[in-house]
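In this view, the complex is presented without one of its protein chains, the others remaining in place.
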Amino acid sequence: MNQEDFKKWIKQVNERIQEQKEYLSELDGAIGDGDHGVNMARGFQEVVNRIETFENPDIGALLQQVAMTLIGKVGGASGPLYGTAFLKAAGVLKGVTECTQSDLILALEEGLKGIKMRGKAEVGDKTMIDVWEPLLSKWKENPETSLKELKAFTAECMEGTRHLEAKKGRAAYLGKRSIGTLDPGSVSSYILFDTLFSNLEDVAS
Amino acid sequence: MNQEDFKKWIKQVNERIQEQKEYLSELDGAIGDGDHGVNMARGFQEVVNRIETFENPDIGALLQQVAMTLIGKVGGASGPLYGTAFLKAAGVLKGVTECTQSDLILALEEGLKGIKMRGKAEVGDKTMIDVWEPLLSKWKENPETSLKELKAFTAECMEGTRHLEAKKGRAAYLGKRSIGTLDPGSVSSYILFDTLFSNLEDVAS
Amino acid sequence: MKKVINDPNGVVSEMLEGMVLAYPEKLRQLEGTTVLVRKDAPVTGKVAIVSGGGSGHEPSHAGYVGRGMLDAAVAGEVFTSPTPDQVYEAIKAVDSGAGVLLIIKNYTGDVMNFEMAAEMAEAEGIKVAKVIVNDDVAVENSTYTTGRRGIAGTVFVHKIAGAKAEKGASLEEVEAVANKVITRVKSMGIALSPCTVPAVRKPGFEMADDEMEIGMGIHGEPGTERTKMKTSREIAELLVEKVLAELEFTNGEEAAVLINGLGATPLMELYIFNKDVAELLKQKGVKVYKTFIGEYMTSIEMAGLSLSILKLDEELINLLDMPVDVVGW
Partner (left out) sequence: MKKVINDPNGVVSEMLEGMVLAYPEKLRQLEGTTVLVRKDAPVTGKVAIVSGGGSGHEPSHAGYVGRGMLDAAVAGEVFTSPTPDQVYEAIKAVDSGAGVLLIIKNYTGDVMNFEMAAEMAEAEGIKVAKVIVNDDVAVENSTYTTGRRGIAGTVFVHKIAGAKAEKGASLEEVEAVANKVITRVKSMGIALSPCTVPAVRKPGFEMADDEMEIGMGIHGEPGTERTKMKTSREIAELLVEKVLAELEFTNGEEAAVLINGLGATPLMELYIFNKDVAELLKQKGVKVYKTFIGEYMTSIEMAGLSLSILKLDEELINLLDMPVDVVGW
C-alpha cells in the first residue's frame, strides 16, 4: 500500500462513518452518552478535508496528520484513543512510502499498544480493544489468512462485545445493564478494519 | 327559604362543584390558567366543612361566614369575587331568618354590585357577570318567571359567553383566541344559580 | 405528570418548608401562613416591601426576600393569587411604622386580593402603598380591558424598590421609584411546552413537536399566538422588536437586559439566545449596561423564555448595583 492507498482507505472509512453516524450514536445512546457517531463523523470529516491536499508520499507523515486531526477534533474517549493509535502507527511507518503487509501489522500493533497505554483497558472490558487485539493476534499469527476470513473475524469480534459487561469507558457505569448492546467503539473499529481489508482486496486485484 | 334551606343549597353547590371540578379546570386551561375548578372545589369544600356546625338561624350571619371562607380559601380572581358577592348579600339578609323571593333577589343584586365593584367588569367582558346580570334583571323584572324558565335562561347566559371575546380576567390576554370556549366563572355561576332554582322548586313543593 | 413531590395538594407548604430549612439565616415563615419574611423583619425605620402571587414562579417570590429586596413574599396556591388574609398577615409582620409597599403583578386576582388586604391593613392604621407591574407587551395596552400582565420585569421592580427602601427612603419615594421602573421596563415571552399544575395533574394545553406559543404569560395560560417553531435568532428578532417598540432610548441611555428561563429551558439555550439579543441591540444602538440570565420568574417546568429590557438612568443604575442578600438574585 502506498500513500494513495492509505488516503483512499481513510476516505472510505469516513464515508462509512458518515453513513453509520446515527447508528453509532444510537448504540452509544443505549449504554453511553449517545455521541460516538457525532464525534467520529466530526473527526473523520476533518481528517479527509485536511489530507485532500496532502502530497508527501511518506505514509508515516500522512498518518501523523490523521492522528493530530483526530486528537484535535474528536474529543471524548474515542478521540485520544484513535488519535494515539494513529500516532503510534505513524511512528512505525515514518519515512515508509510503500508499506508491506507485515509493516502494516506491525504499525497496527503499535497502535493497539497506544490504545491500551492511553485507556488502560484490557480484552473483555467491552471496548474497541475487543476488536483490535484478537484480530491483530490472529492476523500476525496467520499472516496467510484470507481477507474474507479476516473480515468475517472482525465482524465476529465486534458481535462478541454484545454479551460483555463493560468495565471501562462510560458504559462501565451501567454494570450489567451494558450487556446486550454492541460496544459503539468496537463498531467504529470494525468499520476501520473492514474498510482496510476491502482496500487490500482492491490493491491485490 | 330559611337558614336550613340556604345550608342545603350551599352543600348542593359544593357537590356539583366537586363533580365538575375537572371540567371547570379544563375550561380554564383553554383560556386561562387551568385552576378554576381546583380553586372553587377547595373553597366550597371548606365552606361546607365550616357551616356544618353553624346553628344561628340568621341567614345573613350564615352567608357572612360563607363569604369569609371563600375569601380566605379560594384565592385567584374568583375568590374575592364570589366572596364579595356573598358578603354583600349577607349584608342585605342580616338578621333575616325567613327569606322571601324579593329579599333573595335584592340580596343577589347587591352581590352582583359587589362583583362589579371589585372586578370592574361589565356585561360582555366574558366573565361571570354575563350570567349574573341578565339573569337578575330578568328575574327582577318578571318575578313570576317559572323556575324552569329561569334555569333555561341561566344556561343560555352561560352558553352566551362562548362567542364572546374576553376583556377582563386572565382570558383577556388571549384576545380573539378566547372566543369559542365557555367562560369558566360563568359555568360555576350557572351551577350556583341552577342549584338555587332546584332548591326553590323543592321549597315550593 | 412526573414530578419530584409527595402530595400534589401539599406542594406549596412543603416547598416553603424546604426553603426555610435551606436558608434559615435568611428566611422565616409566619406561623400558620404561606408567608416568608426576612429573618430580621420588621426592620426598624425601614419601609417594608411585600410581594407575592401564585406559586410556581420560583425563585419568585420568596427567593427575593432578604436585605436589599423584599421584606415578605406571600405564596398562593400554584398559579392562584394568595388570599387577602395571608397578604394582610405579611403586611402586619413587616411594617415597622414606616409603611408598606405592595408590589403587585397585574392580574385580576392578584390585584383584588392585595387590594382587599391593603384595605384591611389601612383599617388598622398601617400606611400602605401599591404599585402594579404590567410589563408584558405581548398584549395590546387598553384601558378598556384588564391592561397588560406583569411578568419577569417584576424582578427589576423588586430589586430597585428594595434597594431604595434599604437606603432609608420614605414610602412615597420607594413607591415613586417602583413606578419609575414600571414605566421603563417591558417584557415578552415565548413557550415551547406547557406546564402541569400539580393538583390538576395534566398540562394546561397541548403543543405539537414543531409548534411554539408567542406572547406567553407565566401561568401556563396560552400565549397570544401559536406558530411553527422558530430559531433563536428569529425569536430574538421578534421579541427585541416588540419590546423596543415601546422604549425609546435617547442620549446614550443604557439598558438592563433580563433573559429569563421559564423552567425547563437550559442555560445553554438562554446563552445562545443572549448572543442573538445582544447582537440585535448593538445593531439598534442600544447599549447594554448589565445582562441577567437565568431563572428569575418561572412557570413551573414550562420550556420557554422571556426577554425584559429596562431603560436605566443614573438613579436606577445605582440602585440596581446595590448589594442584596437573597437566594434568587
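By written order: A, B and C. Residues from 1 in each chain.
Heads up, the rule we're going with is that a residue touches a chain if its C-beta (ideal position, glycine included) is under 8 Å from a C-beta of that chain, and two chains touch if they have at least 3 such contacts.
Predicted model, so just to flag it, every value in this text is computed and none were measured.
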Displayed chains contacting the withheld chain: A, C
Listed residues C:155, C:181, C:200 or C:264, member touching the removed chain: C:264
Options C:108, C:154, C:274 or C:308, residue touching the unrepresented chain: C:274
Touch list for chain A against the chain that is not drawn: 22, 25, 29-35, 37-39, 42, 71-81, 118-119, 167-170, 172-175, 177
Positions on chain C contacted by the hidden chain, ascending: 2-6, 11, 14-19, 21-23, 55-56, 58-59, 63, 192-193, 209-210, 212, 229, 231-233, 235, 259, 263-276, 278-279, 291, 293, 295, 298, 300-301, 303, 305
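The definition used in the following text is that only the chains that are shown with their structure count from here on.
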Chain contact graph, described as a line, ring, star, complete graph or other shape: other
Greatest separation from chain C - chain, by CA centre: A
Between chain B and chain C, centroid-to-centroid distance (C-alpha), Å: 32
